[in-house]
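Left out: one protein chain. Kept in place: all the others.
Chains here go by letter, A and B, matching the order in which they are written, and residues are numbered from 1 within each.
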Amino acid sequence: MKFLERIQPLIAVIVGLALGLLITQFAGESPWHVLKVLAGSAFGSRYDIGMTLFYATPLIFTGLAVAIPFHAGLFNIGAEGQLTLGALAAAAVGIWFPNAPWPLAPLFAGLAAFSAGALWAAIPGWLRARRGSHEVITTIMLNFVAAGVASYATLYLLKNPDSQNPETMAVGAGYLLEHIKFFGDAPVNSALFLALIAAALVGVFLWRTVGGFQLRAVGQGEQAAKTAGIDPGKMRILAMCLAGGMAGLVGVAEVLGNATRFKLGFSPDYGFIGIAVALLGRNKPLGVIAAAVLFGALHKGTIDLDLETENVTRDLSLILQALIIVTVSADGLWSWMRKAKTNGGTL
Amino acid sequence: MTSADKAVPAVELRGLSKAFNGFAANTDVNLLVRPGTIHAIIGENGAGKSTAMKLLYGIHKPDKGEIRIRGETKVWKTPAEAIACGIGMVHQHFMLAGPYSALENILLGVESSASAEGRASFIPKFLRPVGRSRAIRQLDEISSQYGLKGIPWDTEVEALPVGVQQRIEILKLLYQNASILILDEPTAVLTPQETVELFMNLKKLAAEGKSILIITHKLKEVMNLSDDVTVLRGGRVVGCRRTPETNIEELAGLMVGRKVNLQVAAPPAPVLGPAVLALKNVSLKTRSVHETGMHRLNDLSFEVRSGEVVGIAGVEGNGQSELLHVLLHPLEFCKSRDGGLSGEINCLGSVTHDARRSLSTKRIRDLGVGIIPEDRHKEGLLLERSVEDNFLLGQETRKPFSVSGFISGGALRAAANVAIEKYDVRPRNLTIEAGNLSGGNQQKLIIAREFEQSPRFIIAAQPTRGVDVGAIEFIHQKILLARTAGAGVLLISSELDEILALSDRILVMYGGKIVARFQRGEATEQALGLYMGGAGSK
Partner (left out) sequence: MEVIASMLRVATPLLFAALGGMVSERAGVVNIALEGMMLIGAFAGAAVAYTTQSPWLGAGAAMLAGVFIAAFYGLIVIQLRANQIIGGTAINMLAAGLTPFLSKIFFDVTGNTPSLPMEARFQYAPMIAAWVLVIGAWFWLKYTPSGTWVRFAGEKPEALESAGVRVNRVRWISVLISGCLAGLGGASLSIFLASSFSRNMTAGRGFMALAALIFGRWMPIPTAIACLLFGFADAAQIRLQGVVLWGAEPVPVQFIQILPYLATILVLAGFVGQSRAPKSLGLPFKKG
């Protein structure tokens, strides 16, 4: 039973993938063929692995952005807005101070990205802690507000005059992060290491420090924490700030590591996929990394479906992600399985 | 022999058994309710009273046994079938939706029956508006027949006093034509006056032919109210009596299954030190209309001195919870929009609340305050976390557990191991989840954590609630030891035996006020009971 619990996410992924691939049968494709294309395209070569890791990088950040508040009993659906503002802030710093030298430049841009995300996330944190407004709704609403703000800033304040696309000017050369050579032309860059370090730090913070202990205490028993002298409101705001900061760091990966500028709508819903990543990774840093790589692989793998199959498009990735979320989160399904198991054992 | 004896029993349970996850909640329960009588079912917490009633009401299905209503065997799939058979239940936590009117709450589940008769219509029942005036006419009739007065039909339920809410619940059942009423701990939330009124109503109902089952653990109520009484212990029926033929002592004996003896050897006279807690004219006002259960604190002034146990006796809901809240979290009342806290609180030499400022919970706890909270599951422990983590809770910022912001696992493990040994927390396993400990061991864990910090002021709220006998004695000893060591103890308990055995001084709270003060030895159970019931002040 313990064993079953441990491999539950794995089973869920397999079941979800199987269901999703069965759907391709309706499109007249062989699920087996689709699976082969998926795997080959995600892990087939150094370049492919590099692309997978490139997509995984922002997902590690957003996965952490969902996982941290979860431990404080909060649901952060606002990573999308937080990462938008984080990326915008990184771009703004890079545009306003184009001549800043490496390594100071990316450091400051990274700090700006972190702070912008953190401040944006502090709003729902504060609203929840002091006004009792449910963070799910406020973060959803703030996603749209962030999109509006980013659109305004891109089109009016930082507009690239040489481009028809809704994007800002490029950041100074001193800001750019190196691509990892090992993976050839893939844009995977040192932000990946930043993501891994961030995950490790989050792990240390949550499980080894006094602050992390207090934060998790609030999530597991608000009243008990309060009686013990911990201020739940403060912890919730802290959790949201850290989460927003993590989401903001997506800006480092995107602006400094890849696009060299802020492009409106650059994120294929990284923030929402982060929910799935955290869920599948059970809100633990290592789990989040593993889940991010898996979803990165799905994203990369499905892109090639457009070319390699007749009828199946990259949109399959969304369907697969949705089905995996369902199979991981269906509490009733798992307790039913467990029950069936114990019944089999005792009767 | 009365006519009720010869009549077919209104309810008969035969050999009912029910187990949850292998735990037998009810074993071979037999019960017989004569029509037109009030039948009390008594037993301690967890004796299986509620389970038996939920079986009768169709919420659970029995594993074994038979339910007979007016002589006919019944098997329910849902409460709906039990309701259709004339059974109604008033739950301990009322089944009323706060923001909706009394009328809507009563008519819930009555599929527009008021308008269904008479007119033929092609609109399905569930879409047909309820005939309001007709329903009100019927309700007026029923309520005057049974003396259930004073229910305003269109007021939101949450704005009404608890006693009225309960009457709405009863009326709801009567409107559904219930002839067998089950009431689960109906007096737990009532004031004494409301209780008197409820009993009058219930007697009237029985006289009009309704059969009533009442779950309680208050023996005096059983004697005052019921015709018959069945006693449950450990899920089994251990006795069944005609009320006039029994007495409180016999019932108490049946209920606990042992001679009640809580006499702790009288501790030596206290060596009094300086005050560890002093309240001066502390009052708490609640403006919010929605919180009808909130009693205010009314001009409290008292002291707890080092080396003594001060017991606060009182029926639950007379301001004890508020007092605790004010002592621990005065800051909340400063900011809160709907509460006003006034007066001055002084704790261990520091002003924790006065007109100008309040201290945070953290600051208050750091003064040297130990707490055994009322609800250990909610306020005392993180149930999903290990024993070790729970031991750390509240002292995580202190040395040696915190080393420049990091938690020192080694220091924690060493201290926790010593503590669970010293306080006999079983099993001796630091990694087990606190939720998997028994009630007694959970409480010991809390005491281990709090007492190991050598607090100079201890607040012990309901310290032995739901705890087995062995643990009760252990906990009492530890409290008295702390007192001898010089701590001041504020004991809040609804168990009179506990108050009498431990307290050097006793204060009685009623309606948010201190209505009587006693020294050790002055007070008797009867005297306390009188003041707790609001019979006066001293």
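The definition used in the following text is that contacts are C-beta pairs under 8 Å (C-beta built on N, C-alpha and C of every residue); 3 or more make two chains touch, one makes a residue touch a chain.
All of these numbers come straight from a predicted model, not from anything done at the bench.
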item: Among A:35, A:141, A:173 or A:201, residue touching the chain not depicted; value: A:141
item: Options B:8, B:97, B:248 or B:272, residue touching the unrepresented chain; value: B:97
item: Identified contact with the non-displayed chain, of B:40, B:67, B:89 or B:416; value: B:89
item: Chain not shown, touching residues in subunit A; value: 23, 26-28, 75, 77, 127, 131-134, 136-138, 140-142, 144-145, 148-149, 151-152, 155-156, 269, 272, 275-276, 279, 311-313, 315-323, 325-326, 329-333
item: In subunit B, positions touching the absent partner; value: 54, 57, 59-60, 78-81, 83-84, 89, 91, 93, 95-100, 104-105, 107-112, 125-130, 172, 176
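As a convention for this text, only the chains that are shown with their structure count from here on.
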item: Distance between the centres, which are taken as Cα means, of subunit B and subunit A, whole angstrom; value: 46
item: Residues of subunit B touching subunit A in the complex; value: 328-329, 360-362, 364-366, 371, 373, 375, 378-385, 389, 392-394, 396-397, 402, 405-407
item: Complex contact set, residues of subunit A against subunit B; value: 208-211, 213-214, 217, 220-221, 223-231
